[in-house]
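Report on the following structure.
With one protein chain held back, the other chains of the complex are shown just where they sit.
Moving on, here comes chain A:
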Amino acid sequence: MQPDQPPELAGEGKDLFSKFDDLIAMREGLLASGQEDPFSLVMEKVLSPTRAICNGRDTILLGTYNYMGMTFDPDVIAAGKQALDEYGSGTTGSRVLNGTYQGHKACEDALREFYAMDHAMVFSTGYQANLGIISTIAGKGDYVVLDIDSHASIWDGCALGNAEVVPFKHNDIEAMDKRLGRIPEGAGKLVVLEGVYSMLGDVAPLKEMVAVAKKHGAMVLVDEAHSMGFIGEHGRGVCEAAGVMDDCDFIIGTFSKSVGTVGGFCVSNHPKFEIMRLVCRPYVFTASLPPSVVATAATSIRKLMHGSNKRAHLWENSKRLHQGLTALGFELGTKQPQSAIVAVIMPDLPRGAAMWEALLKEGLYVNLARPPATPANMTLLRCSLCAEHSSEEVETILGMFGRAGKAVGII
C-alpha cells in the first residue's frame, strides 16, 4: 500500500479529468445563456497598440497591459526584422549552452542601464523569472513571506521550492511585521512584494514595507511587472517612486507589458548574483528567447528610458477613465487612480460576463477576471490603459461603458 493513497474513483466515466467537472459545468452554464465566450476571443487583425478586429468587430483594446504602446514602434519593429534576417528565427538552445547570442547580452546591458543596477538576467517569460528566482534562492529551512494577493507565478515559485511559505493580508504592514518577527532565529528570510497588484491596480506601500523587511534582516524581491516604464521618474517602478531601489535585493519584471514583446528578467546588485545562471532551473532547462524578441526588447527598453511625455499622457488617461467611470456610478477597485489599471467591480459573474459581452458588442475589449484569480472572489472588468489611447478614445470608452452598464442594469 502506498502512502498518500488518493480517494478511489467511483462511478461511470471517472478518470483524472473528473476533478474539473464543476468548472466544466460552470462554463457550459455560462455559454448556454448565449454568452460569447470571454476566454476564447480571437484577434483576427491587430491594427495598432489600441485597435484590433476581434470576433469580426473593430475594437478598442483596453485590456492588453500594452501600457507604453511599444508593440508597433517603428524602431522596435525594424530591430526585430534585422535580427530575424541576421540571426535566424530561434536559438534552439539554453542560455547556458548554445542559446546566448550577442542580442541576449545587449538586452541584459539595456536592463542594467535602465535600472542602474549591476546584474541583469533575462528569462524566456516573466512567469519563469519569478518561478526561477524564488524557488532557487529560498530553500529548505528558509522562509518566504508574501502578500496573499501575489501573482500566480510567485505562488508557483514558492510551490517549486522547499521553503516555508508564510502569507500575510494584502498590503498589511503590521501583519507582515508580526510574521517576520516570529520566524526562528537564523533562518533565511525572503519578502516578496509587487509594486502594482494587477487585479485591482493598487500600489503597495513599499517605503514602509521594505523598511520593515530590512529591520528583520530579510532580503526583498519586488515584482514590478505592472509599473515598469510608467511609474517612477525613470520608469523603474514603484520602488523608484517610493525611494527604496537601494534596499530592493531583486527586481523582477517582464517584457510582455510596457516593453511590448515577451520575456522576463531579474535585476540585482547582489555580488554573487551571476551564480543564478548555473543553479536556476527555469533559466537553464528551457530554450532562450528568439533573437528577434531580444532585439525588440532591447530597443524598446532603451526608448522607455526617454518616455516621460508618454508617461504623462498615460497618467492623464488613467485619471480621466477613473474619474469618468466613478461619475457614471461604477464601483472601482481603488478610490483614486494609482496605476494604469482601472478595475471595475461587477456584482457577480453572470452580470460581469453580460457586461463584458455588451462592451465587446460596443467595440471595446477589457479583461474579465473571475474567481479564483481575483481577491475576495470578486468578478472584475479590468481595464489597462495605453499611452497611445488618445484623449478622444478615452471619452469614447466612457460612452461605451455608460450604454453597456445601463443595458445590463449595473448602473
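Here is the rule we go by: contacts are C-beta pairs under 8 Å (C-beta built on N, C-alpha and C of every residue); 3 or more make two chains touch, one makes a residue touch a chain; residues count from 1.
Note that in this section contacts and distances are computed from a predicted model.
Student: Of the options "Acyl carrier protein", "NitT/TauT family transport system permease protein", "Type 1 periplasmic binding fold superfamily protein" or "Cytochrome c-type biogenesis protein CcmF", which is the UniProt protein name for the chain that has been left out of view?
Tutor: Matching the unshown chain against "Acyl carrier protein", "NitT/TauT family transport system permease protein", "Type 1 periplasmic binding fold superfamily protein" or "Cytochrome c-type biogenesis protein CcmF" yields "Acyl carrier protein".
Student: Quick one: say which of A:14, A:27, A:81 or A:169 touches the chain that got left out.
Tutor: If we include the chain that is not displayed, A:169 is the one touching it.
Student: Write down which of A:308, A:336 or A:377 is the residue touching the left-out chain.
Tutor: Hidden-chain contact among the options goes to A:377.
Student: Could you pull out which residues of chain A are in touch with the chain that's been left out?
Tutor: Contact residues on chain A toward the absent chain are 143, 148, 158, 164-169, 175, 178-179, 182-183, 372, 376-377.
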